[in-house]
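Have a look at the structure below before the remarks.
For this depiction, one protein chain was excluded, whereas all remaining protein chains were kept in their positions.
Note that the chains are named A and B in the order they appear, and that numbering of residues resets to 1 at the start of each chain.
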Amino acid sequence: SENGSSIESAKRSEPRAAAMCQQLPLAANLPMLVEGPENGPVHLTADDVSLDKEGISTLLGKVRVMQGGQEFSSEALNYDDKNRTIEVRAESLFRSKQMNIKSQSADFDLNTQSGAFNNTLFTLPSRAARGSADVVQVNQHGTANIRRIRYTTCGPDSNAWYLAATKVHLDYDEGMGSATNARLELGGVPVFYMPYFRFPIDNERHTGLLFPTVGITENMGFDFRQPIYLNIAPNIDDTFTPRYMSKRGTQLGNSFRYLLEQSEGKLDLEYLHEDRQTQDRRTFLEFQHDSLINPRLALDIHVADVSDEQYFEDFGGTRIDSSALTYLDRSARLTYQAPASYTVNVMVQDYQTIDNTILPADEPYRRVPQIRLDALTPNSFYNTRAGLGAEYDYFTRPNSIDGQRLDLQPFLRLEKDNIAWYTTSQIDARYTAYQLSNVAPGQPSAPQRTVPTFSTEGGLRFERITANGSVQTLEPQLMYLYTPYRNQNDIPTFDSGEPDFDVTELFSRNRYSGIDRIADANQAAFALSSRLLDPNTGQVRLTATIGQIYRFTAPEVTLPGFVSPGNGATDFISTLDYRLSSHWAASSLLQWAPGDRQFNRANFAVRYREDETSATGKRLDLVYRYRRGVLEQSDVVASIPLFEGWRAAGRWRYSIEDNRTLDVLGGLEYETCCWALRTSYRRYVANTSGRFDNGIYVQLELKGMTRIGTGFTGLLPINDTLPQ
Amino acid sequence: CGFHLAGSRPLPEPLKTTYIDVIAPYRVSEPPLEVSLRTLIQRRGGLVKSSPEGARSIIKLSNLKESRLVLSIGVDGKVLEFQLVTSVTYQVNVGDKVLMPPDTLSLSRSYSFNAQQVLAKDAEEARLRQFIQNELAELLLLRMEAVLGRSVAETSTTAIPTVEPAGSLDAVVRP
Partner (left out) sequence: APAKKNNADVLRPTGPVTITADRAEWSKTGVMVYTGNVSLVSEKMKMNGNRLELTQFPESQYTAKITGDQAHLEHAGEPTEKGEPTPTVTADASTLLYDSRTSVVDVIGNAKMTRGKDEVTGSNIRYNVAERRIQATGGDAGQVKIVIQPPPDKKLQLQKAAESKAAEIKAPESTTPDAKPAVSKPAENTP
């Protein structure tokens, strides 16, 4: 959902689909099959023909019999016009929309569109599948029975894998094939026996097995997952994943998706009846539902719940970094967009904290509900628009101060912009009232606060054409902010905190985020930004910004337990993003404290990208991140094709400060047109006591044996954690 | 050093009256990207119509995705920094001609996370999303101006060779 926090991960780039294998050239250099009505006339051509009395014709020499989009070609065959049957006692090739069959002898009945082929080689063009079989029986209603078959989707020169079976039934209407007492041969070695096995023979979504994932990890021991895809209806599907873990037991996973007229949703469940290590039940649930009640009213619901705080630390969770999360969001939100220009949001939100180091007193408050109204007059009157931000909240948390809060923020905003310069001034008067319960004795239970804020901002825009014809802009901006001091010590901090000092905060009208603390301010903020544009595409090659705030008086409003900054100049904050070439880009962020002459924050990144979604895509990120007193880390991401179908990818997050690797992930992938083997190794800090979990996973995909389109996202979840 | 106050460049023809078509299923309120794109175009003297009729060009914005990644983790394995990534696919049509084929724009910003101030960080994240979408709107307008300005200039020169090309880039190039 758009707002509200959830463990939704990054957008996944499309998996790299290797092309289908080169096909067995049974029907090479033959003219296209000509479509024809199923019971239309029969066309025969040959070098020599003899047509006798009873209608039996024997044809010799480059014989072709064509009828209803099917064709027989051979050196010799007989055709009986009375029974409309074809009899071939020489090598022949039968071609139809679905199959090409080369056989040593064949009989075909044009009336019933069925026939038998012996000692055959066949191909299914739509799946680039091929095989050999003793007998292929093509039946009337678009089905085929094949005996003693070897089936694969690999190219003619490779026997990487075969599905051998005594009998296979293909049904083209249903788009499915089923094999009885089948065995799977890898490189000629039988590895798997299946009494009965179904596989898709077209590109539709079909119920069937997805490819299994096998692994060994410290937390779970031997880990085997076999997802089963259920295509319930055109708009509903389900993936059921039994998962055996030697150290934990058998877990049942299920992911159900639905798409209705005006809504869409997904329900993920994981259920382990009894965890062998902890002897209790371990469950995970995530439900996401987005719906449009009417064109003006939308509802979105997100619920995530785990049975215990260590759940992701033990089971890794559906996304690569689930174990890093400290809370799970559960919220339901109604949004009403009025025809006039105001929006009403009604939300109920709760959190499940899944970090056992967080004290109950620090857990987030529940907002049951929050009602927010945002209104702004659409057009301006003498460049001035009026607006109102109104919010009602009911905060509650076990054995803490609970409270209702009403916040009204009417404002007037004057905006003037004519390209070369712009100015924006805003004045608002904010009234906030509280009704608190179980307040410490002597503390007021209904504190109030009224505080006006005035800000005026202006900027100039300069341009020039650089030597190589690029357009460079230069934009100085200045803002003065005044908010008088109001004593807010009696107000609990339900949703106020200190945001990062960043370019985005330079021109904010309150130093704190949230509503419980409105910082007093008498300050001026200054920023200078510049962009270098490519005149033809308008793409920005360079963006640079530097800014600072100068406080005329020292602010006094503080967060409990925090000291407020003095007056004078704050740190400088600057960002730079530079596209060096079509592949290379560099970026940096620096927060420089002029007084102490030191950096409080510094980021440097160099990135290389080369058509990421193709099989030859390359990617490299070298990143350094420093926040004084918080972290100093390096982050390397790489994904490079090695040679002939091999690809290596990895990510390494190292804490320079603690001189320790926090997370290393390496993956090796070998992919050919008909099979792929993927292995990945991961060692990462799995729980709050700093214990590492490491594991290796292997995944074998036999293309054509599973539903097409199952992208490889599971094992090498490189896309899940990547900064863009 | 050659800088001069930005002259008031007219918008390219197609953007003079345009319609912003946002394809965002299950969403009723206008995303900040659409609001700031409309403000930027109106500020430049363009007219953003409330329906496609009569609009000279249609700006199609689709799969506007906002995602939150764990960027860095601490020694306890818990998240220290999140990264917000917002991407949008845009396309500009004039009548049934595709003037700008579908392309995507993506921006990201990171912010530190504090497990004791979840609601505050939630508010900070909302403010960052707004900031990112406003910047996306600026980048989008820069691209449209350059590409639409140039293609209009080219067609007008080829159509009536004798007339001085009225393309907007001329104004910029001639200091």
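Keep in mind that, in the parts below, a residue touches a chain if its C-beta (ideal position, glycine included) is under 8 Å from a C-beta of that chain, and two chains touch if they have at least 3 such contacts.
For clarity, every value in this text was computed on a predicted model and none was experimentally measured.
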item	value
Where the missing chain makes contact, among the chains that are shown	A
Residue of A:Leu33, A:Val49, A:Leu209 or A:Ala586 touching the missing chain in the full complex	A:Val49
Among A:Gln22, A:Asn181, A:Asn235 or A:Ser689, the residue in touch with the chain that has been omitted	A:Asn235
Sole residue of A:Ser255, A:Ser508 or A:Gln699 that reaches the chain not shown, by the stated touch rule	A:Ser255
Hidden partner chain, residues of subunit A it touches	12, 38-53, 55, 57, 61-62, 79, 81-82, 84, 111-112, 140-141, 173, 205, 210, 227, 229, 233-237, 239, 255, 257, 259-261, 264, 709-711, 713
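FYI, only the chains that are shown with their structure count from here on.
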item	value
Computed distance of Cα centres, subunit B from subunit A, in Å	23
Interface residues, subunit A side, partner subunit B - complex	2-5, 8-11, 262-264, 290-292, 295-298, 300, 313, 321, 323-327, 335-337, 343, 351, 353, 355, 357-358, 362-365, 367, 417-421, 460-465, 469, 471-474, 493-500, 502, 504, 508, 512-514, 531, 533-540, 603, 625, 627, 630-631, 633, 635, 653, 655, 658, 660, 662-663, 684-690, 720-724
In the complex, subunit B residues that touch subunit A	1-9, 25-31, 43-44, 65-81, 83, 85, 87, 106, 108-129, 131, 139, 142-147, 150, 169, 172-173, 175
